[in-house]
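Shown here: the complex without one of its protein chains, the others still in place.
Entry: subunit A
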Amino acid sequence: MADLTSDFLGIKSPNPFWLASAPPTDKEYNVRRAFEAGWGGVVWKTLGEEGPPVVNVNGPRYGAIWGADRRLLGLNNIELITDRDLHRNLEEIRRVKADYPDRAIIVSIMVPCEEESWKAILPLVEETGADGIELNFGCPHGMSERGMGSAVGQVPEYIQMVTEWCKKYYSKPVIVKLTPNITDIRKPAAAAKAGGADAVSLINTINSITHVDLDLMAPEPTIDGKGSHGGYCGPAVKPIALSMVSEIARSPETRGMPISGIGGVTTWRDAAEFMVLGAGNVQVCTAAMTYGFKVVQEMISGLSQWMDEKGYASTSDFVGKAVPNVTDWQYLNLNYVTKARIDQDACIKCGRCYAACEDTSHQAIAMNPGRVFEVIDEECVACNLCVNVCPVEDCITMVELDKGETDPRTGREVGDYANWTTHPNNPASRTAAE
């Protein structure tokens, strides 16, 4: 069986599956249950500064969207940072870490953007024996209105400044958690690096309204007739998170910076996808909140089986392995020509490919007598929509034309690799040619 042991910033954990800073990691009881279930580490739910803790709403905190059979696809959260006393949290962290020395415990922190606040809390956190800290610059709701959370994460200069304070007053690894509620994720990542951060973690949740109650005319979750945007997470946000992780992994400014991947990780496969795009480990929340801590067992067995099948001895063997294949559109091979092929034996004759292509695409599928659907190569641009809407896996596939074959649509032979940068229709390319 593959070795799932993870070494992230020198922090060892028996597997790369950590619980993200969130409701599941708010207190000792939950964290102990998580470790008993097999989680490799936890990021303790965000601590605030000393004094009366924050308060939460006393109405619903979560909203959701669902797929078939009420499968939870996306969750939205307006819960704030921990609403428990700072010292109680610190004492619990100390106890749990002492009892589970092999597991990673990271402490998430969010205090006002003043050096004194950070200077005050960091030694207290250091004393717990926790393995590192994560700076919560991400939460988009509530705390951001008070100048914390994503309000900091949206200003790269603040990120750098606070990170520098943390490196000054704390000896162990500092992870900066990034908000996706920003135009270019590379900027805050670069700021974290400039501030001396050991790693970034992303994504935090996305500003969202999951539903509107059409009777109350109010967003959900609704608190006494009003609603506020929450932070969106769960399987629905994974594609956004993957893209942001890959951008940081391949950007010249941040390349090589350790990343803890977060955003909709639900299965071993999701975790593997984050990791091959450059994440050294992953953090999970919604999957645990949906199914309980036991889900980690599938993640462990699945990742292990896949690693064995692929011959990866340790997680470091595949971390970042897909990063070189993430590129800009302009470098994509315009001479890679494929055509949709429909496996008539697998086809169940639902006609969804036909409706999609005929109504919304290129009229490249013929509906023949007996509900036989066939691709018209002269029209097929290989958009892949038929593949995406077909309910039968592998019934429709994209088949590559060999070099030298003629594309019936364009009448041109398939040639060697060529991209937009040298294409005759590209004004920049023409100028260069002249």
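In the analysis below, contacts are C-beta pairs under 8 Å (C-beta built on N, C-alpha and C of every residue); 3 or more make two chains touch, one makes a residue touch a chain; residues count from 1.
Simple rule for what comes next: contacts and distances are computed from a predicted model.
When the unshown chain is looked up in UniProt, the name that turns up among "NitT/TauT family transport system ATP-binding protein", "4Fe-4S ferredoxin", "ABC transporter permease" or "Dihydropyrimidine dehydrogenase subunit A" is "Dihydropyrimidine dehydrogenase subunit A". Touch with the chain that is not drawn comes from one residue among A:Asp69, A:Glu309 or A:Asp394, which is A:Asp69. Among A:Ala194, A:Leu334, A:Ala355 or A:Met398, only A:Ala355 touches the chain that is left out of the view.
Subunit A residues in contact with the hidden partner, per the touch definition given at the top, are 68-70, 348-352, 354-355, 367, 371, 391-392.
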